[in-house]
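Each remark here refers to the structure printed beneath this line.
Shown here: the complex without one of its protein chains, the others still in place.
What follows is chain A.
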Amino acid sequence: MKRLMLALSLTLSAAALAPGHVRAGATDTDEERAARWSEIKTSIFGDRAVTASESAVKIDAPARALDAALVPIGLTLADKDNVKGLSFIIDDNPSPYAAHFTFGPAADPGEIKLRVRVNNYTNVHAVVETKDGKLLEAAKFVKASGGCSAPMGMSDEEAMKGMGEMRLKFGGEVQPGKPAEATLMVRHPNFSGMQMNQVTRDYTPARYIEKLDVTYGDALVFHLDGDISIASNPVIHFGFKPEGKGPIKVVASDNQGGRWEQSFPVPSASN
């Protein structure tokens, strides 16, 4: 109820602010944002050229997020057979490099969905790395703030209950020739390290999923390098090639030495 009231009051105060005089055209702000992106780009990709291509990857994100600590992001990749990796960057987050996916032979990387923390009104960028080594970027502006430091609304112990438990929900029966989809849910607080305990005023140390591997039989679907910008209890939606054998195996590890592993039988008509 308290949360609901808070949400309502925020909505009301937001509604009270008339949408107003946003200046059109290039402003100092645009320049500052471009400079920021260029700084981040260099820190991640070095000297490599990153070419703008709104068609290579489409970012689906709410223009205004309801909850800055849980912003749903959808990434649709046009030329999925030519994709090697995918980076997601939240420019104004203090740790901007939110996620990096490396796709394996069992991947069907047409669409990836995840949920992230957004610290400020910011551009977000998706960068696709093609198999021939090209980098293609797309951007979107997202209005949300305070996501990285937002407390979880429960004690740390409570937030860590059942840590490492996983669920994998399939998009239906897996049949050869039809693209297969699944949603992975991992119970893990993914503490950002920026969340302050309001009573003791101490910060909970960062504890987040650093590496996550999903394999189908012997083949890699994807490897994820995670970050504190991924929302608590990570949920990742992905596609995979249906022609594999055996279970889907997920191995997750965090930056404090936690490691969890679970296998899921693939619901198949032919099995």
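Rule of thumb we're sticking to: contacts are C-beta pairs under 8 Å (C-beta built on N, C-alpha and C of every residue); 3 or more make two chains touch, one makes a residue touch a chain; residues count from 1.
Note that in this section contacts and distances are computed from a predicted model.
Only one chain is not pictured, and the protein name UniProt records for it, out of "ABC-transporter", "Heme exporter protein B", "Ni/Fe-hydrogenase, b-type cytochrome subunit" or "Rhodanese-like domain-containing protein", is "Rhodanese-like domain-containing protein".
From the options A:Pro94, A:Gly110 or A:Gly217, the residue with contact to the unseen chain in the full assembly is A:Pro94. Residue in contact with the omitted chain (choice from A:Thr102, A:Thr183, A:Asn255 or A:Ser268): A:Asn255. Interface with the hidden chain, as seen from chain A, comprises residues 5-6, 8-10, 12-14, 16-23, 27-29, 32, 36, 39-40, 43-44, 92, 94-97, 119-121, 143, 145-146, 148-149, 151, 192-194, 196, 198-199, 201, 203, 205-207, 210, 227-228, 255-256.
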